[in-house]
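The complex appears here minus one protein chain, its other protein chains still in place.
Up next, subunit A:
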Amino acid sequence: MDSLHSFIKGECMEMCPKDEITLRVKEKLVHTLEVDPNFDNNNKSEMYSKRMVKSFSRSAAGKSMQDPKQLRPTAVLLKTVHYLLKDVIINDRVPWNVTCDFITDRLRSVRQDMVVQSLPVVDCINILQPIVNFYAYASYRSCNESISNFDPVLHRRQFQECIKRLLCLYDECDHKKNCNKAYEEIQKSRPYYEALYVLLNLGNTDALSRAIRLRSQFKTKKLKLAVSASLALFENNFVRVCKILKQFSGLLLAVVCLHLPEIRKQTLKVMSVAYNSKNLIFPFSILKKLFLYENLGDVISDCTYYGLTSSEDGVYFIKLNFKEDELTKQPTHLDFVNEHLKTIEVPKLILDMQFIQ
């Protein structure tokens, strides 16, 4: 019975296990971001060990995942997460996509250590919360990148995986009657992450049903706003979705704005039916205002992309012209979101409780 209930306890007190440091230094597999820029050639192993972080590797035959020396306990994992999201994320030595890949990989190995050791629920939640926020930040910041630098599908899958695991852990907390301080802290940040989940899956009935069923103590202003936005999309009330959308702040705003291309496509599709006429035009300026376009050029480009013809001032909505099969456009950066995010330092945006509660 014991072997079923006791889990391995990590013994590695550094961000990276010694064996891995030796191996990676020997094989020249040290990442640029793990090298001290002011290094001194004479003291090689010193210069790495401080900055090296255990990298992600899949479990494979013949490889033990359960060696305590290779696993980091909760405190070290938390330290690693904070190091990555406080120090590494703001570096200007490499382009953003390199930083993003590096952090994603190292956070993945954090999650792996967490799972292998089956850490207590509260520890897992404290580790996962900032990770989820990093995914939220990265999905917005990277949305302009080319596909060779950033794969939105893969990123989104990991994002969903993390946030779903986090929500499951919250549910587990519900079943425990513990009332210590750590639990209280978690209850405070929970509504924010519940809202993030609703916004990540805007208009999705499963996510919406979950949020609606939450106990009233979690239904904060933020969560209610998220639910009303999602409900508006569920009702196809696109005008209202965009109105609500502007009221979010921080990472919630960044994540919800990633849905704009899909919302605009659906809108244009419905309008091609409802405003179907060969003679009448619909002004670009109104589309720009209602659906949060940055400039008229973007409106015209969207209309043309989906097969609609236009005159100088507006678009001709014709049912048969709308090309539904065109892939939805990729999300892009928006000035008003960028302006807003600029006002907050990145590590704060991700780690500071003030922006989360």
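Couple of notes before you dig in:
Here is the rule we go by: a residue touches a chain if its C-beta (ideal position, glycine included) is under 8 Å from a C-beta of that chain, and two chains touch if they have at least 3 such contacts; residues count from 1.
Note that contacts and distances are computed from a predicted model.
One chain of the complex is hidden; its UniProt record names it "PCI domain-containing protein 2 homolog", one of "PCI domain-containing protein 2 homolog", "UBC core domain-containing protein", "MIF4G like-domain-containing protein" or "Pre-rRNA-processing protein RIX1". Residue-wise, the contact with the chain that is not shown comes from A:282, picked out of A:102, A:282 or A:306. Of the candidate positions A:16, A:271 or A:334, contact with the hidden chain is made by A:271. One chain is missing from the display, and on subunit A it is touched by residues 205, 208-209, 212-213, 231, 234-240, 243, 269-271, 273-277, 280-283, 286, 290.
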